[in-house]
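Here the complex is missing one protein chain, while the rest keep their positions.
Every chain is named by a letter (A and B) in the order it is written, and numbering of its residues begins at 1.
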Amino acid sequence: MEGLTKAYPGVVANSDVSFKIRPGEVHALLGENGAGKSTLVKMIYGLVKPDAGRMSLRGQDYAPAEPSVARSLGVAMVFQHFSLFDALSVAENVALGMENPPKLRELAARIRKVSQDYGLPLDPDRMVGDLSAGERQRVEIVRCLLQDPKLLIMDEPTSVLTPQEVDILFQTLRQLAREGTAILYISHKLEEIRSLCDEATILRRGKVVATCTPREKTARELAELMVGTMLTPPERSAKPKGEVALEVAGLSVASPIPFGTTLKNVTFTVRKGEVLGIAGVAGNGQDELLLALNGELRTSPSAVKIAGVPVGAAGPIQRRKAGMVSAPEERLGHAAAPDMSLVENALLSGSVRKGLTRSGFIDWAGARRFAEGIVQQFDVRTPGTDVAARSLSGGNLQKFVVGRELSQAPTVIVINQPTWGVDAAAAASIRQAIIDRAADGAAVVVISQDLDELLEIADSFAALNEGRLTAPRPTQGLTMDQIGLMMGGAHGMEVAHAEA
Amino acid sequence: MDLGGINPAVLIASLMVASVPIMLAALGELVVEKAGVLNLGVEGMMIIGAVMGFAVAVNTGSPLAGFLGGAAGGAILSLIFALLTQYLLANQVATGLALTLFGLGLSSLIGQGYVGIRPPLTGAVPLGPLADIPVVGRILFRHDWMVYGSLVMVAATWAVLKFTRIGLILRAVGENHEAAHALGYKVRRIRVLAICFGGAMAGLGGAYISLIRVPQWTDGITSGAGWIALAIVVFASWKPWRVLLGAYLFGGITVLQLNLQAAGARIPVEYLSMSPYLITILVLVIMSSGRGRIAAAAPASLGKNFHASR
Partner (left out) sequence: MLRLEKRASPSRAWGMATPVLAVVLTMIAGGIMFAILGKNPVEAIRTIFWDPLFNPQFASYSRPQLLVKAGPLILIAVGLSLGFRAGIWNIGAEGQYIIGAITGAAVGLAFYPMGGWFIFPLMVIAGAFGGFLWAMIPAVLRTVFRTNEILVSLLLVYVAQSLLSSMALGALRNPQGGGFPGSRNLSQYPAAANPELIAGTGMHWGVVASFIAVTFAYILLQRHMLGFSIRLAGQAPRAARFAGVSPTRLVILCLGISGALAGLAGLFEVTGPAGQISIDFASGYGFTAIIVAFLGRLNPVGILLAGLLMALTYIGGELAQFMLGLPAAAIQAFQGMLLFFLLAVDLLSNYRIRIGRAQ
């Protein structure tokens, strides 16, 4: 394969992007959120048509009208948000991603063989909904491998893996590259690109800003190329921590989500001024933990205590009264109502602590002031507070949501994925705001799948694995290996690799 | 062997006939819902099928043409639903209701000239000596071809959904339309086809009511059969063979209460005639009270509209 050129003006998702990948090369596409990586790979996979430019695959003109054409020409893709079907079996899921799948029985045998060959153990008869995030990714990868791809696209594959699982994935990818497969590897994580990739194309705001060999650059140089400016890490205060503000003891609750994770005996305490970081691979109970903490999911009264007062059986409104605020992972639809204005969204969770209602009647002027205050203080880029929440970019909406919660003078803060899908500048300001609030004496729980983020802001560290939480430990002095083991290690994959 | 004036063999035989319309309509709706679409317009499509089937059969003198006309009528009406929900992204619940309200009005408009006419007769399938077997022959082998056809449809729907690629794609679209789109499947096209199939099946069911079950045309002839078909899909947990079971259960109750009415039971007629609806509600309650079972069995994208934004 040579010469993969494309120009794409228009919505400035991509403009005039060009790069090449050779067979057997692992090529990194590096860029922060919103740099246009996803749009680019969608064009390669035939989901989106370019406005201009051309692509070629192994010397032939390549212009896939739809994904099935791309697949038949040997282009396969592992999606960031899996394109999987919970209620179908592994074999059925694999069949859906293939052009001419064999009979299910035969396919199951081939799945077993390929998964053994590449150290990716899978049971073809299991329901995908019951699998862990790592296993789901294996389904996607096996689906690609069965089609003998010439070009394999991996979109942010390590965000759902423990450090140990990342190592195993890299072994698999190197094995594939040795066999001559070209791999386009999309990520914003610098260290892994340096360890895995042969070449890198760096995107910023839809444009190629550099092409380089990542091994020859330091992570710092790569970061500068990717972000454009240097960012200062947040400042942390070393103030001594106060008394216990949030106490969770023996919290066990079944998930309200189909194929969700049951929380099992989760126990921890957070002191005033302390930031507890909770790591874990997606789907290990993070959503459920947030729901159980903020009151959307109720438990026995004593399972959750705020400043010593049992609130486990109380709903979100009472918990807000007790001083707790929370920000769920999903911005649109959970933390904010997409079609409602920012004023209405400010009212949504701010009515209790900001006193925006009088005997049930809404103080709209007060809500507007509150919304405008958030927009100003947290630098939310928006034409005004009357626009619908869905019109804001991901980063700006996240700043608004986090700002809304932090502006309520909380004593306990629970945030799930504070900077997910947010560009670096916004992420830095959100992290700083969280740390500032902790310095003011709030107890903070940050649930995140971004280990770097947790190491940066957390005082103590725990990990969720299949609904269980490890005992929190001080962040300082933790090694990557220890963290990986806390997150559940390689989930039984190492055995398979030893055989392979 | 009469029990209080009711012959069990006759009862079972007429149960099989009574269950055909809702079985067909429920099967169609099952396929639609498997594709992730909730079409509440079954009642409207059925009644349009009933009037179209009746009109075509009367004008051509052929029951077969009537059934085809009924299916076509239901399918055409369902295309309005498909256009509104799949292309114009209208709310599925509201559009389904509109379909029913419109269907009821339009059917009585079309049906004006057909009140009091008898449709051409649909005979039993000649199964020769089988029909003469005592009891069993009476129950099983003296029916019209639609009774057998509906049973074949149950088996066919089950097999297609379970074993074929198109069935797999259909289920995938209903389970997660974003993922299906990402893999390159035409979510909208597949859903439109499913909706159309559902419309045709509902129309067929409606035509059976006006051509065989009643057989004549009156306004509002379906009297809630479409809604009961919707309930049966839930009862069946989206499994074709359980649609058969649900339809027989409902058919049994209908036939029994009609027989009790005829036999002059002491219960007032009005209470007997409300019993099928009450029992349907009861069944719905029992089915949905099992913790989380319905939620797990329902297609995950059910009722959600799909718009490929990027």
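Heads up, the rule we're going with is that a residue touches a chain if its C-beta (ideal position, glycine included) is under 8 Å from a C-beta of that chain, and two chains touch if they have at least 3 such contacts.
Values in this document were obtained by computation on a predicted structure and should not be read as measured data.
J.: Among B:78, B:95 or B:210, exactly one should touch the missing chain; which is it?
T.: B:95
J.: Can you tell me which of A:116, A:357 or A:432 touches the chain that was removed from the display?
T.: Spelled out, the listed residue whose C-beta touches the missing chain is A:357.
J.: Out of A:32, A:140, A:288 or A:344, which is the one that touches the chain we can't see?
T.: Answer from the full complex: A:344 touches the omitted chain.
J.: By the contact criterion defined above, which parts of chain B meet the unshown chain? Give residue numbers in ascending order.
T.: Where chain B meets the chain not shown: residues 40, 80, 83-84, 88-91, 93-95, 97-98, 101-109, 112, 219, 223-224, 227-228, 230-231, 234, 268, 270-271, 273-274, 277-278, 280-281, 284-285, 288-289, 294-295, 307, 309-310.
J.: Touching the missing chain, which residues of chain A?
T.: Looking at chain A, the ones touching the missing chain are residues 10-11, 48-49, 51, 294-296, 315-317, 320, 326, 328, 330, 333-341, 344, 347-349, 351-352, 357, 360-362, 386-388, 390-391.
Everything below uses one rule, namely that only the chains that are shown with their structure count from here on.
J.: Cα centroid separation between chain A and chain B, in whole Å?
T.: Here the centre of chain B sits 45 Å away from the centre of chain A.
J.: What part of chain B is in contact with chain A in the complex they form?
T.: 165, 168-169, 171-172, 175-176, 178-185, 292, 295-296, 299-300, 310
J.: So in the complex, the part of chain A that touches chain B is made up of which residues?
T.: 39, 42, 46-48, 66-68, 70-71, 79, 81-88, 92, 95-97, 101, 258
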